[in-house]
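There's a structure below that I have some questions on.
What you see is the complex with one protein chain gone and the rest in place.
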Amino acid sequence: MLGYFGPAGTFTHQALLTISKDEARPYASVVGALAAVRAGEVRGAVVPIENSVEGGVSATLDELINGDPLMIRREILVRVSFGLYVRPGTKLEDVREVLTHGHAAAQCRKFLAKLPHANVTEAGSTAGAAEEVAREGSRYDAAISARVAGQLYGLEELAYEIEDNTGAVTRFVEVTRPDTVPMRTGADKTTLVVFMAEDQSGALLEILEQFKVRGVNLTRIESRPTKKTLGSYCFSIDAEGHVHDARMAETLEGLARICPQVYFLGSYPRADQRAPKLDTRFSDESFTSATDWVASLDQD
Amino acid sequence: MLGYFGPAGTFTHQALLTISKDEARPYASVVGALAAVRAGEVRGAVVPIENSVEGGVSATLDELINGDPLMIRREILVRVSFGLYVRPGTKLEDVREVLTHGHAAAQCRKFLAKLPHANVTEAGSTAGAAEEVAREGSRYDAAISARVAGQLYGLEELAYEIEDNTGAVTRFVEVTRPDTVPMRTGADKTTLVVFMAEDQSGALLEILEQFKVRGVNLTRIESRPTKKTLGSYCFSIDAEGHVHDARMAETLEGLARICPQVYFLGSYPRADQRAPKLDTRFSDESFTSATDWVASLDQD
Amino acid sequence: MLGYFGPAGTFTHQALLTISKDEARPYASVVGALAAVRAGEVRGAVVPIENSVEGGVSATLDELINGDPLMIRREILVRVSFGLYVRPGTKLEDVREVLTHGHAAAQCRKFLAKLPHANVTEAGSTAGAAEEVAREGSRYDAAISARVAGQLYGLEELAYEIEDNTGAVTRFVEVTRPDTVPMRTGADKTTLVVFMAEDQSGALLEILEQFKVRGVNLTRIESRPTKKTLGSYCFSIDAEGHVHDARMAETLEGLARICPQVYFLGSYPRADQRAPKLDTRFSDESFTSATDWVASLDQD
Partner (left out) sequence: MLGYFGPAGTFTHQALLTISKDEARPYASVVGALAAVRAGEVRGAVVPIENSVEGGVSATLDELINGDPLMIRREILVRVSFGLYVRPGTKLEDVREVLTHGHAAAQCRKFLAKLPHANVTEAGSTAGAAEEVAREGSRYDAAISARVAGQLYGLEELAYEIEDNTGAVTRFVEVTRPDTVPMRTGADKTTLVVFMAEDQSGALLEILEQFKVRGVNLTRIESRPTKKTLGSYCFSIDAEGHVHDARMAETLEGLARICPQVYFLGSYPRADQRAPKLDTRFSDESFTSATDWVASLDQD
């Protein structure tokens, strides 16, 4: 069974449903979901890792850094789109009382302005708002929530993509205990955590150079305090490529040599299936022929 | 009047007291404190900026990035030490019920283990715990809190530095609206926010090189999501030196040219008054003589 | 009067004629020509600086490095094309004895192969060969030389561009004593000599970074031994841009700070008049607005 950062009806739940329709277990926090993975309670969990409107990202980064090793097996991108959900039969012109989370209300300002008679009340979560609206006798007419919440509570969708700026995306990952690395697809990402020795500017430059000289691009780099001493940071990094790519393997070796500590958190297919524009100088063939050449130098 | 991230009796309050004994106004959140500065309600505010046990750091970084410009005028380092505070007359052997925040309890585990009869209850904050213990008729015998809280509520200190790992330090800053930059002392820091164009690895390398080629060391670099699109980050940076140092001024110019946006958040004296080990190649004299030499090249 | 690395009738002479038809003085060596400039005997001299078939390049680089300061005011590109020159009236089919320099013969092998009855004799120089052929009663029928030599000695051109690989170019410079720098044209070059402190790899990297962070491209970099100790080198560098370009001026300042010694040998128009593809981040406007921004930071 998979776990996820719940409750049901959130965007994390929606992310989970894109990879599995089986029963899954919601956890009240990212920490709880990942602890359940570590304890073997669930075989994996879906948690947000980048730009979530519902929070949890810092917790995910920190939980992946601390405690027993975990591995990312998959990434999932979910478009952050809101809808207006009502009990079946309610018409748009009858909507007076709207319930939703503050963030969602803020992101749907223009749509709400077109409902002049509607009064907006803040709920603890968008999923909770949908649940409340579904309750018979509720004093709320409509919820703004993810589509998954509308479906979950049997509500009718009166409008969709009602957010002011469409196009926002949240990135989720499926996390398991360490296992075999997912097969290379040619459009993969690798997630790492690298720790630095003291002097920050020099050390970070050295780390970035290890990637650059082997033609490995980064798609995300975020600092996290190590919680040991003031001014001590590690970096959570996503890089293009798979540990089975020669350029990535050599980069990892290079990082292992210069950093006090490196965590490998997994290689997995990119959700967008977009293969990197790979400079042929850094292809596996180029690595193999370079190795062969050096081996040939000694005419023993 | 100064504001601060309250309530009274916290480490932030303690930081404030090291710079001013005048009446000050607590705010319930960092956001609130900085909004009060922007609105002119207070002439400045003290907020945590690095590794606070009481939170607020992310809020501070983000508030400094977004909204009307603010300026850091001072940094304050506070050692995070806890004490055991009781109503006058209570003896250590009589302490049964201890009230404190969960974080504080976790950091004073060894001390609490030596009080076998003590039962620990979690409060919303250490300052609140001290306030409750001070209340006549309280069912709690002692609070674990910052010394400032003990003093504030007229409690007696039975023990101090009771944390397992002494030496933890939190860094606070005094923030005002933009104003004249504090005078150069020779042991200064400059805080910046730099925004990057797309490609992350290359752009960050370019940014770090701007510092390196002019001999400016960094003491902190943290990424923050820009909240615009997934994978878009800016960097909050502390660098050694003052905007009136030639090497820092030229570095700022260099950053301004290659980054879509750079925020200057202030130059101010280092709390530890430690002057950087400055390579003489990057002294003001070296800059002046280089400028003179180039000016002399054209024998017009 | 101008001097040049002679004798008359060489490619250096040809380079000189593209800039002045006035009487000029040939010198037997580059050293001699530049000594004459230093002594004020001539107001300038034309010498080869890159890839000359007739030699002199190392001597030029070393003479510009050692001794009293000199300045490059102009560069001249000359296509290295050979012709077959005869006394007026001689026909191609009558050519039996060909006189020329060994290098020229080597570069015109295919053409000579088509003259099956021709016997080739090596002369000390191509110009000398033309002079000899022009002598009444000479036992040689034809000279292979630069066109300028054929014209100089009143010979007839039977063939031109007879070299196997057309397209070879030699670069010459006009050198004077230090003076006002030629006006900026937007398509300029600057020539420098930079000396390194001990450790080679690190020092050269630092030098190249000074150019890179300010968007200045190099078009030539050559090491020269400093003749002081084994393993001590300086670098002769041509960079795109003019000392009056802000990016070049700041680069020169940066080099002056990190190198034990920097020589500025001049900024001058490119012979090919090709303006660099300038990244707008490094335009004069970008420098000015960055300087203005930093000046504005202190709201004094």
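When the chains are written out, they are named A, B and C in that same order, and each has its own residue count from 1.
We take it that contacts are C-beta pairs under 8 Å (C-beta built on N, C-alpha and C of every residue); 3 or more make two chains touch, one makes a residue touch a chain.
Worth saying up front: this structure is predicted, and the values here are computed from it rather than measured.
S.K.: Touch partners of the unshown chain, restricted to the chains that are shown, please.
M.R.: Missing chain, whole complex, touching shown chains: A, C.
S.K.: For a quick check of understanding: of A:Lys21, A:His117 or A:Arg257, which residue touches the chain that isn't displayed?
M.R.: A:Arg257
S.K.: Have a look at A:Ser20, A:Thr90, A:Ser232 or A:Ser286 and name the one touching the chain we're not showing.
M.R.: A:Ser286
S.K.: May I ask which residue of C:Tyr140, C:Tyr153, C:Phe195 or C:Phe211 touches the chain that does not appear here?
M.R.: Touching the chain that is not displayed is residue C:Phe211.
S.K.: I'm checking contacts with the chain that's been left out. Which of A:Gly102, A:Gly154 or A:Pro178 qualifies?
M.R.: Result: among the candidates, A:Pro178 touches the missing chain.
S.K.: Kindly note down the residues of chain A that lie in touch with the hidden chain.
M.R.: 178-181, 206, 209-210, 212-214, 243-244, 249-250, 252-254, 256-258, 264, 281-282, 286-287, 289-291, 293-294, 297-300
S.K.: Tell me, which residues in chain C touch the chain that this view leaves out?
M.R.: 50-51, 58, 77, 167-171, 199-202, 204-205, 208-209, 211-212, 216-223, 225, 227, 229-231, 233
Convention: only the chains that are shown with their structure count from here on.
S.K.: Looking at which chains touch which, would you call it a line, ring, star, complete or other?
M.R.: Topology of touching chains reads as a line.
S.K.: Taking only the C-alpha atoms, how many degrees of rotation bring chain A onto chain B, rounded to the nearest 5?
M.R.: Answer in degrees: 180, to the nearest 5.
S.K.: Centroid from C-alpha atoms only, then distance chain A to chain C, rounded to Å. What do you get?
M.R.: Taking the mean C-alpha position of each chain, the two centres sit 59 Å apart.
S.K.: Would you mind listing the residues of chain A that make contact with two or more other chains?
M.R.: If we look for residues of chain A contacting two or more partner chains, we find none.
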